[in-house]
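The other protein chains are all here in position, but one chain of the complex has been omitted.
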Amino acid sequence: MKAAVEMEDVHVAFNGRDVVRGVSASLPDRGISVIIGRSGCGKTTLLRVLNRLNEEFPGCRTSGRVELNLGAGPEAVYPAPGVRPRPLPELRRLVGMVFQSPNVFPVSVFHNIAIPLLTVAECPKSELADRVRKALEDVGLWKDVMERLHMPAEHLSGGQQQRLCLARALALEPSILLLDEPTASLDVHATAEVEELLRNLAERYPLIMVSHSLRQALQMGDRLLVMENGMLTHRLEGRASTTERELSGLLGVAPERLL
Amino acid sequence: MKPSSSAVPAEERGASGRDPARSVLRFAAGIAVLGILLLFLMIIAFALPVFTEQSAGGPFSRIWAPGQGQFGIQAMIAGSLVLALSALCIGWPFGLVLCCWLFCPVNGQSGFARSARSIVGFLVRIMTAIPTVVYGFAAVFLLTPLVRETVGGTGFCWLSAALMLAVLILPTIVLLLSAGLAPRLERLLPGGLALGFTRMDLMWFFVLPEAKKTLFSSLVLGFGRAVGDTLIPLMLAGNAPQMPYACSAGLRTLTAHMAMVTSNEVGGAAYNSLFMAGALLLLINALVSLCACRLECSSRQERKGGRR
Partner (left out) sequence: MKRPFSLHLFRLAAGTAPALLLVCVGTLIGYLSWRGAPTLRLSLFFGSTPVWDGLTGARPVWDGIWPACAGTLCLVGLTLLLAVFPGVGCGIYLAEYASPAWKRRIGGAVNMLAGMPSIVMGLFGFSLILLLRHSVAPRANTGMLLAASCLALLVLPVLVATTREALEAVPDSLRLAASALGMTPARRLSHVLLPISVRGIGGGVVLALGRAAEDTAVIMFTGVVANAGLPAGLTDKFESLSFSIYYTAAQYQDQAELLRGFGTALVLLGISVMLLCAARFLENGYRRRWRGGDA
């Protein structure tokens, strides 16, 4: 299988404090890769290495080699001698990201998807309605909101908002999807919905997910990356080959006291 | 941590490389800063020659009698300081107790108490919008007869102006104090009430003794507001160019003096005193700002340190 992500000796420091120290990994271009670890171990930072979102915070230094396959073979993401990476907006369009809490823009459902489409993807106005509809269908939200496209997105339920955030990322036709604890702020029912959706999406996109729950990691992950103290300590391949108890042993915590 | 776009090197930022909004906004900020600099430079440049050239009847001397070539503004300096301080003496304690009353309903929250508090709170906000000239106008016809009958004189005197200035700075003080005190009280609330304290007890025993910086910065900013007002002293203080000596006697502040010089005199040594007075006001208020900024910075650090 081709690799979607290649990382070699990646270090990230904020104001001189190391957060990620020497991570190397190769992730294939289908299925769900789950990064787990205790809070503060650097997993979110590692995820944000891939779309260079760490650079939005002051005092960040990233080193190491990161290559992504964004549809035209592996390409370097960070500037290096002799390498001119894609401009940031284009990189971030091709690497979709969904956050912990649903952060819909306080505009209508339609505009939540349309504004990024118009500004980032420079989508022509004539195709706009179709592409918004397609994105909403992809996340199974179309039936719920087709009548109410112009109501404020904040009126949706939590699970619906999170799916809208996914739709917003998918509308830009990314090559990779990053998910930062996508169900952390959702209730049980909404979590199940989003997990189901992610499993379907995993057939079309490489998904890289940070998870806060061992159960979710075991059920969803095609491979698990265990992080500790900024380093990648274990890599487990294949779904359900480990138990929660083994995994919590690796993390050094009791399963009920998780993260 | 707060995201900032400045962390990303400019040349990598957009497809076009340059961010047009950034330069437009920087231009706008430049205009604003230029305006501020120009203000300071102009006033200092006009006042500087007056500071350096000393002559007998110059602005530093004591007596203001333009007819006899005497252009001293010492009396106005004293008038400004005395008037502002006396207004502060009335307005600040009033503001403090008012602020405490607003945040400390005594026994529970009865419907009447709550609506009374929201009415007074609203009134304080409204007061920030009342033009000082309207205060002055009303006081000329309401307050001055009252003062005339109580303490004698014309009614256009130190006392009238101080009372009105106290009303003027009241909302400033109340709002500053409530911004500083209310969050501290909130933090104490559930625990403190559970121990059997009333809100007023908490305010008195725990919040006020710990909030010296907030109290002091409201004092300083209130002083700045009082010393800078023009219309109330001009309309109420009588404007006699003399050292303030009694609360029924008139006095003249720097601000009122400036307003009178521009309308009555043309050029010459009188203008020197004008720029002198302007520069002094500039200086006083710059000091007030610096002082308040210091206090705010250090109290913010304190709060941050306390939370960790």
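Each chain carries a letter (A and B) given by its place in the written order, and its residues are counted from 1.
Methods note: a contact is a pair of C-beta atoms (placed from the backbone, for glycine too) under 8 Å apart; a residue touches a chain by one contact, two chains touch by 3 or more.
Owing to the predicted nature of the structure, the values given are computational and were not obtained by experimental measurement.
Participant: If I consider the whole complex, including the chain that's not displayed, which of B:Cys157, B:Leu175, B:Val207 or B:Val227 touches that chain?
Facilitator: Looking across B:Cys157, B:Leu175, B:Val207 or B:Val227, the contact with the absent chain belongs to B:Val227.
Participant: Please identify which residue in B:Val50, B:Leu170 or B:Leu251 touches the non-displayed chain.
Facilitator: Of the listed residues, the one touching the omitted chain is B:Leu170.
Participant: Thinking of the whole complex, not just what is shown, which of B:Val82, B:Val151, B:Ala182 or B:Met200 touches the missing chain?
Facilitator: B:Met200
Participant: Kindly state which of the options B:Val33, B:Leu48 or B:Ala65 is in contact with the chain not pictured.
Facilitator: Spelled out, the listed residue whose C-beta touches the missing chain is B:Val33.
Participant: If the missing chain were put back, which residues of chain A would it touch?
Facilitator: Against the left-out chain, chain A lists 51, 53, 56, 58, 88-94, 96-97, 99, 101, 103, 105-107, 115-116, 119-120, 154, 165, 168-169, 172, 185.
Participant: List the residues of chain B that touch the chain left out of this view.
Facilitator: The missing chain touches chain B at positions 2-3, 5-6, 13-15, 19-22, 24-29, 31-33, 35-39, 42-43, 46, 93-94, 97-98, 100-102, 104, 106, 116, 119-120, 123-142, 167, 170, 196-197, 200-201, 204, 221, 224, 227-231, 234-235, 255, 258-259, 262-263, 271, 274-275, 278, 281-282, 285-286, 288-290, 292-293.
In this text, only the chains that are shown with their structure count from here on.
Participant: Cα centroid separation between chain A and chain B, in whole Å?
Facilitator: 52
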